[in-house]
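For this view, one protein chain was removed and the others were kept in their places.
We call the chains A and B, going by the order they appear; numbering starts again at 1 in every chain.
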Amino acid sequence: MSTIFEKSHPGAMGVRLAACDVPEAPVDSLIPPALLREALPALPEVTEPEAIRHFTGLSRKNYGVDTGFYPLGSCTMKYNPKVNEDMARLPGFASLHPLQETAQTQGVLALMTELNGMLCAITGMDRFTLQPAAGAHGELTGMMIMKAYHESRGDKARTRVLVPDSAHGTNPASAALCGYEVVTIPSDARGNMDIAKLREQTDGRTAGLMLTNPNTLGLFDENIREVADIVHQAGGLLYYDGANLNAIMGISRPADMGFDIMHLNLHKTFATPHGGGGPGSGPVGVRGDLTAFLPGPLPVKTGGTYGWETPENSIGRVHSYHGNIGVAIRSYAYILSMGAAGLTQASETAVLNANYVMRKLQDVYKLPYDRPCMHECVLSAQGQKERGVSAMDIAKGLLDYGFHPPTVYFPLIVKEAMMIEPTETESKDTLDMFIEAMKELAEKAETDPGWFHGAPRKTPIGRADEVAAARNPILRWKGDTR
Amino acid sequence: MTSSYIPNGERERMSMLGEMGLGSIDEVFSQVPPSLRLDKPLDLPEALPEMALISHIRGLADRDCDMDHCVSFLGAGVYDHFIPAAVDHILSRSEFYTAYTPYQPEISQGTLQAVFEYQTMICELTGMEAANASLYDGATAFAEAALLACRATRRDTVLVSEGLHPHARQVLSTYGRFCGFSLETLPLDTERGTTVLETVPEGAAAVLVSSPNFYGVIEDIAPLADKAHEAKALLVAGADPISLALIKPPGECGADIVVGEGQALGNSPSFGGPLLGFFAAREKYLRQMPGRVIGQTADHDGRTAYVMTLQTREQHIRRERATSNICSNEGLNALAAAVYMTLMGKEGLTQAANLCLQKSHYAQRQLLQISGISAPLSGPFFKEFVVSLPLPPATVNEALLQKGIVGGYALPEDGPVKNGWLTAVTEKRTKAQIDTLVDAVKEVLA
Partner (left out) sequence: MSTRRYSRDHEWVLPEKESLVKVGITAHAAKALGDIVYVELPQEGDSFSAGDALAVVESVKAASDVFTPVSGKVVAVNDSLENAPEQINAEPLQAWIAVIEMSDAGELDALLDEEGYRAFCEQED
């Protein structure tokens, strides 16, 4: 489909604005001519129906959770309830300015305060900030809190952060941004952190450990209590990556496992939409004395009124204003509509669905860790690779069956990894169809491996030349509008 | 009773457990140690069915005095700009908003092409060669620009104009403290309201300036860029995207990186988030850029295709050596901006910018006719300006609220202007609304 620029025709406008109703002065009398643009920016020129056709057409080339099954591991692609969309759009929230006086914003402040309480109840933490705008932003904020904590104790020796080899890339990236040296701890044969290696690497240089539990293999770390003790005894802090919280809501809490700082991904666990790459929201929660370091200002209720307060040792702002409140509102509505029983049911069903898929496919694809999984399972296409069919080929083949593929090639510690996270919002029928498709693909890998090289065939485009895109980057449209 | 968002009810769950040879859900949680299992339900409010949910949340929203129900002259970084109706209709298409990051390009051409078009439009507005697919907001975009400049120059000091939004300066300060760069402040000329820069010291990685700046004043970027380049430092310019339809783009003034808050482009204020950080740079910094970038290529049948490219800069590949840790960005907000800029177009955005310019100048002229009010900064302005009031602005704002008007931002007492009131006038404000504001102010001051 051609770009909007190629569809443009001079003079067309997609919306009409009112004429100027105040006395007009020449622009160059208000702004010095040297500071003015010489030529107008080459933005599109189309009418409203042309614009709508264009973007509607684009949307039809996309695949969302509303389109079909989307089992991306560690992304929790669960259904986004529609009432939440309406609630976030209420003018009392959507048209509210972040700098309005508190007397004018009691409603949203009440929501933020209540949400804080809910997130604390679910995780066991003592206070959250909603400022971080995504999970990675939350991780960075968590690392800053960790650093501020050690600095406040006068401890300058804490230069290292430990992460497991199965960690999501944002973990080491966030730690490194904060100036920490990242030390990788291997996983053992059962998919837990290797306790002996952890012990070896934990000492007075350890600022902390970043972990997600269940981990990216979908496995609950059986030694988590011991892990926490080792790090705490050495004087370090434990950071919880909340990406996989969908496995344990109402079942277990990160604070009880020993974690001190954590982030949540509202756009994963709490059903807010992924948006094609955001906006997300990554609230950061802490325990005990660490609340003094949270970014401020934070909403607080004093007497019957809501206002703001900034913690005494706050690390400062990490966002222009209060964080992605529009996203937070959706998660608030979600939690209220589910309640304790609903969230527990969500986690139980998420875990059940993942185990169901794993059991049905473990004879067809290699199972790297023979343990019950939690909300996601990792299978390997190593067997198929020996026939020349890689995990990527399986993924592309799945597209022709009308499914979004699982995450492939992550976690890095499993060869030809396929990480499948069904979530609780999928029916048994959908899971059975997916299982059937995966079985057929495994069969094809045996009998007709050549088929995969042409896949996908039924999608708006086939496999794209990513090598050319990287060698010769074209990041904008060039050329004249018609 | 199963939640209406969970298709597998009691019957399906039992059937699945049966097929797996398990007796109860509990058995799949066998690997969670009993000592870590919660023995009572989470302490959460009772679940609300949809009608009660709507009623409750509407009740909260109704307690807020939003800018649809009041006439707003409040800006200071977030603005009450016109958003054409069609924007939200496109944003509400679930193929766009329920999609994930476009890692599988074959089924993500919608998102990918829309973002490619967004990148193009940002380049056009800013006069730069490459733009990314968005960052969280204008403040963190400044922080990422500072980090890029430090990496590229191998230096660790950043000069920051006092004209940057105070919250952007705070975010820079936080990032600087923890991510290893230090800040030096460039003061504003108290008469003009523009950045004072004598020479750029040798250890500086970049000079950061905003135009219009926080006080609404349009700055002359070119001389600042020259001074930065003399010292082999980068010039990072913050810009108001609406103003760029009228004002010379920073790319034509010598800027190396252009960042800013894109909320004004088709995104609602939403109490300050989600926002839209735009980031554009010269081609030479392409591989240093943070965040996703979408590139054009072809599929094996020769059809034009769009893909995420230069991914080796990003965290999922480079991990601790990535140019940034950013993963999820503000994709849907970038889409809103693309739709907005498409509907408004070259002509419409220019008209909107002119309306902001004319109406804000009209408002200032009218306010200055009131005895006791003065204009402390003489530099040219676009849609926001500072006046000095004879009373604390908070007092004036309280009175204005009684008339359904949200007044301008009360500048902090320790700032450059006494009783400073930062007033924003967008294309949405009618002459009648401005006149009502002026009369109301006159009344309060009488």
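Assume a contact is a pair of C-beta atoms (placed from the backbone, for glycine too) under 8 Å apart; a residue touches a chain by one contact, two chains touch by 3 or more.
What you are looking at is a predicted structure, and each value in this text was computed from that prediction instead of being measured.
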Of the residues B:R37, B:H69, B:R282 or B:R318, which one touches the chain left out of the display? B:R318
Just to verify: which one of B:R151, B:R287 or B:H300 makes contact with the chain not shown? B:R287
Contacts of subunit B with the missing chain: which residues? 287, 311-312, 317-318, 321
On subunit A, the omitted chain is touched by residues 409, 466-467, 469-471
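Here, only the chains that are shown with their structure count from here on.
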Could you tell me the distance, in whole angstrom, between the mean C-alpha positions of subunit A and subunit B? 19
